[in-house]
Structures are given as structure tokens and as C-alpha cells.
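With one protein chain removed, the remaining protein chains of the complex are shown where they sit.
On to subunit A.
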Amino acid sequence: MDPVIELRQATKRFRSSSGGVHTAVSDLTMTVAAGEFVAVVGPTGCGKSTTLSLVSGLEPPSAGEALVGGSPVRGIPDGVGYMFQQDAIMPWRSVLDNVAAGPRYRGATKAEARAKARDWVDRVGLSGFERYYPHQLSGGMRKRVALAQTLVNEPRILLMDEPFSALDVQTRGLMQDELLRLWSGSGAAVIFVTHDLEEAIALGDRVLVMTASPATVKGSFPVPLPRPRDVEEVRLTAEFLEIYREIWDSLREEVETARERGAANVA
């Protein structure tokens, strides 16, 4: 099957504020098939998020190519959804109007957009909170709003940048289950960036391990755990631990490298 997302030797360099050049991602080659859930893990600050901006078209690659649906990315491709690490919902809009934003931008009438939004607010379990403003919601509920806001556009490609990292452990587990439930049957390809290996294995069909900065793919590990998965349960199975050990062996070196560099920078 043709990949939905493809990166070919993609490299992204930034000019740092001190005038030097910082390479966030170098020679990155990866593919994601339709409907595949790929979790990307790597040490903190290695350039995982940059990968997502290349696919989403927010940043063009400095070298190499990013393809979505077989054609090179110019601007933001159709059918892409992106969930950011920080809250990106509009604080001045109610839950309902936040979720309705996507359809409105895409030319739906107010009534159509609201009807669609109401449906999605229901699906993420926020019915009754339509008229609340974001500051009146908990962190987990705001993530649900963001999820509904992204999914209401029915993306073929879902990019997620550590979306649950700011949540407490219980809420995070709950949101992971919720995500799997909403994703199953949607047929969307997912790239889920995280620094939490447990999360990556619990969610993904495949785990990509990134090297310490500049990031490139170090290894790709299939996760043959059956679906549907219960995130809390699956962590406790023997297969899970087996996979965890295998991937951690690969990831550990990178984490240590990143840590040493961090220590060197501080010193």
C-alpha cells in the first residue's frame, strides 16, 4: 500500500539567535501507511516536534522532501489535523464555538458547523459543557476540546505533539483510551510524538526511536499487541514488558547522549 506520509532525507535547520545554525532534524526518512498509528519516541528536545511541522507544512524542509498523499507538501495539506503540546484552543470562545471553528474556516454555515460540533462535543464526553469557556474547564477537559476541534475536520492524517504530557497520570491514561476509541475506525494515519515510551507502546502499531539531536530515525519497532487495547491493562502484560525492554535498549543510549550534552551545556 502507498504510504500516506513520507519523509525523504528531510533536513531542517534553524538559524539560532546567536547566529549559528542549529540542525533539528537531519536525513530523516520515514513512511506512515494509511490507518497506521506510529508513535515517535526520542530524548527530550531532539527535534521530534520538527518532524510534525514538516509533515503539516507549517515549516518547509531545508533539504529533502516531505510528501503527503504522494505529493510534496506546499502549505498545509488537506486532511491534516494537529494537536499541539500546549493548549491551542481559543480562550475567548465557548467549547462549542471552539469545536465549530474548523468547519467555519472551511466554509460551513454557522448552523452546520454548530451541529457538527455538538456531535463531536458529545463524542469526546463533554455534553453539557458546550457553553463553558476554556478557563472554566480542567486540563483534561481542555484536551478533550482540542481533540474534538481537531477530529471534527475528519483528518486523514493526525499529528500529535506530546498532547497529554501536561496531564496528571490518571487523566493521561483516560485520554489515551479516549484517543484510541475515537481513532479506531476513523482510518486516519497517526504520528504521535512523545518522550514517554510506555505511552508510545500502549498506543502505537509501530514505535520509531529517534536519535539525540539532530534527530534521525534510529530504529523502527512493531508493536504486535492486539486491538482494541485498554491502556491501563495492556501495560501489565508480559508482551508489553518484552517490547518495552527491546525498545528501551535502543532508546537508552540516545537519552544518555542527550543527558550528557545537557550537562555539558549547563557546565
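Rule of thumb we're sticking to: a contact is a pair of C-beta atoms (placed from the backbone, for glycine too) under 8 Å apart; a residue touches a chain by one contact, two chains touch by 3 or more; residues count from 1.
Note that in this section contacts and distances are computed from a predicted model.
Asks: Quick one: the chain not pictured, UniProt calls it what, "Fused response regulator/phosphatase", "NitT/TauT family transport system permease protein", "PRC-barrel domain containing protein" or "Carbohydrate ABC transporter membrane protein 2 (CUT1 family)"?
Replies: "NitT/TauT family transport system permease protein"
Asks: Using the touch definition from the top, which of A:A63, A:A88 or A:L241 touches the missing chain?
Replies: Looking across A:A63, A:A88 or A:L241, the contact with the absent chain belongs to A:A88.
Asks: Among A:S26, A:S56, A:Q176 or A:T211, choose the residue that contacts the chain missing from this document, as touch is defined above.
Replies: A:S56
Asks: For a quick check of understanding: of A:V80, A:L203 or A:I243, which residue touches the chain that isn't displayed?
Replies: A:V80
Asks: Spell out the interface residues on subunit A facing the chain that's missing from view.
Replies: On the subunit A side, contact with the omitted chain comes from 56, 58, 76, 80-82, 84, 86-94, 101-102, 105-106, 133-136, 149-150, 153.
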